[in-house]
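Apart from one protein chain that is not included, each protein chain of the complex appears where it belongs.
Naming follows writing order (A and B), and every chain is counted from residue 1.
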Amino acid sequence: MNTLVTILVDGITYASWLFIVALGLTLVFGVLKILNIAHGSFYAAGAYVAATFVSWFAAWQFAPWLSLVALLLAAVAVAAVLAPLTERGLLRMFYGRDEVLLVLVTYALFLILEDATKLVWGANPYFVSAPYSLFGTVPVAGQAYVGYDFMLIGVALFCGVGVWWGLNRTRIGKLVLAVIHSAEIASSMGVDISRVYTFAFMFGILLAALGGALTAPMISVQPGLSVGVVIVSFAVVIIGGLGSIQGAALGALIVGLARALAVHTWPPAELFSIYVAMAVVLVFRPEGLFQQVQARRI
Amino acid sequence: MKPAASTALAAGLIGMALLLALGALLPKWLQFLSTMSAANGIVSLGIVLLMRGGVVSFGQGLVFAAGGYAVALLANKLGVTDALLLTLAGGAVAALLALPFAPLLARYRGIFFSMLTLALSMVLYGVLVKTDALGGSDGFNMSRPTLLGMRIADAWSGYVLYALAVVIAGALAILARIYFESTRGLVSLAIRENELRVQYLGASTTRVMAANFVIAAFMGGAGGALAIMALGHIEPNFSYWTTSGEFVFVSILAGHYSVLAVFVASFVLELVRSFSNLYFPNTWQMALGIFLLIVIRFLPRGIGSLWLDWRRRKAT
Partner (left out) sequence: MSALLSARGLHKHFGAVVAAEQVSMDINPGEHISLIGSNGAGKTTFVNMITGYLKPDHGEILLEGRDVTALGPAQITRLGVARSFQMPQLCAEMSALDNMIVAAACGDGALSFWKPAHTKAKRDRAHVLLERFGLNAHAARRVAELPGGVRKLLDIAMAMTHRPKILLLDEPTSGVSTEEKFPLMDTVTAALGSEAVTVLFVEHDMDIVTRYATRVVAFYSGRILADGSPARVLADDEVRRYVTGTAH
């Protein structure tokens, strides 16, 4: 019983930060039709900047709870600086081109950002575990679990509901939905496509950086973060369906729980199970579990 | 105009002879660099072959690793040590692995083809990392290969592997050129342009794409075999997505018009990697990224297209 609860908490915690990141990835694809390999790099940037901000706040002897603010600020900073630079400075040059070509452009960006992070922060790992103990422990079924994990789950829920509400219940959201459905038609109806693109991309990056910032206290922040994160995020959005919010949630849950299950019952399956799920979905239902995009098959 | 086959054959043989002669004069590090360029170039050539049909494989690491592990196991466990035989075996194993997946993958295009190939390579990676019998994430070393029954002396091992790589790469380059010029090669290009039309002309496009996939797999496996013989070590990273990404980088840099361009591009990658590691660590990926962007923006058909355009201008 205890193992089951552990698997559930583990799995849902993992699914939570993964959902935040995958949500950003799927939004960017839905609006701009770009599958962003550099998405993981923005996650890593969020983690690194968070590490820096938290250590600054500690050096300036701010109250411990303010480290959470530091995390949030880190995500905002990354989005505010990198998103416009990337979208306007780079991606804009390639809009309308073949979707695989755009993936290659983001791959080039990933390569550049990999080294850029190493140049700024060096190759040694950073540890900013202070915020992780801010929420104490929470007893569940007789075992003590870290409160921070539950905060993370809460944030994930908030992001999911927030984005859904924002898209479906606000005016701006409806414009974004229109562009997701068809940029051409929306444009001909007077929607300012380029502003929607910029906004959507910035929001997607914000989510990636937020995922990175919030997980920074749980891991060692070091080179190579982006590489692992992006590939798992890809698996999530493919499983859930490119461009779908519910898909990102379901995909993250499936991946998170599968991984937790593997770790606690059959460790060898931990890695490949995710990609087997991705391959299976591509074979039997390439549009993903929540169809938004028609798969190019013949 | 001379038949393409004999031109390719002549050029290839002369090129190989030159490289073999030159190789004996090169310092060891340059020999090794060239060996790896040739090995990796073969893998990228497989991707280029698929690109000519309109799809980009993000999972060539799958066959690269399959060939490498097969060869290492054959050498260590079964005592098969002949380098030439191992190279062919690596290719064969990879092709056999790809065979059941070929009809499936032949039906996918665009991002979905890329993602499916990516997923498959990551499945293998996930399996390899957790398989302790194969050394887990550390991998394992491979025993020294022999050639045509003879042991390779330490002093000569660099050159022998270099020579083997040049010969195999040369042979595969010639065969690739022949394939590109063949009717199937032309139809592949047509599929890239307008698949519907090709179907409506009577050709089964899925069969063509499936065959391309298996051929590309053979190349990936043969390249993997050569690479691991040169390195002496195999590990799961061979199947990781970033490894596949490097092969894709070379393919994009080269373009799909020239076989030679693929090996030139592969050599450039190895050169940049070595020099950056030596003098400017933490910048070689950035250099690659910027390079890739420049190519995509200003030379979208790859460096091979420069030669193609030059030839066209000469003809008119």
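The rule is simple: a residue touches a chain if its C-beta (ideal position, glycine included) is under 8 Å from a C-beta of that chain, and two chains touch if they have at least 3 such contacts.
Please read all numbers here as calculations on a predicted model, not as lab measurements.
Visitor: Touched by the hidden chain, which of the shown chains?
Guide: Within the full complex, the chain left out of view touches B.
Visitor: Write down which of B:Arg144, B:Arg184 or B:Arg273 is the residue touching the left-out chain.
Guide: B:Arg184
Visitor: From the list B:Ser143, B:Ser204 or B:Asn277, which touches the chain that is not on show?
Guide: Of these options, the touching residue for the absent chain is B:Ser204.
Visitor: For the chain that got dropped from the picture, name the residues of subunit B it touches.
Guide: For subunit B, the residues touching the absent chain are 3-5, 178-179, 181-187, 189-190, 193-194, 196-205, 208, 211.
In this text, only the chains that are shown with their structure count from here on.
Visitor: Mind checking the centre-to-centre distance between subunit A and subunit B? Centres are C-alpha means, answer in whole Å.
Guide: Taking the mean C-alpha position of each chain, the two centres sit 33 Å apart.
Visitor: Name, in rising order, each residue of subunit B that touches subunit A in their complex.
Guide: 56, 104, 107-116, 118-120, 122-127, 129-131, 195, 205-206, 241-242, 245, 248-249, 252, 282-286, 288-290, 292-293, 296-297, 300
Visitor: What part of subunit A is in contact with subunit B in the complex they form?
Guide: Residue positions touching the partner: 35, 90, 93-94, 98-101, 103-105, 107-116, 118-119, 123, 227, 231, 234-235, 238, 267-276, 278-279, 282-283, 286, 295-298.
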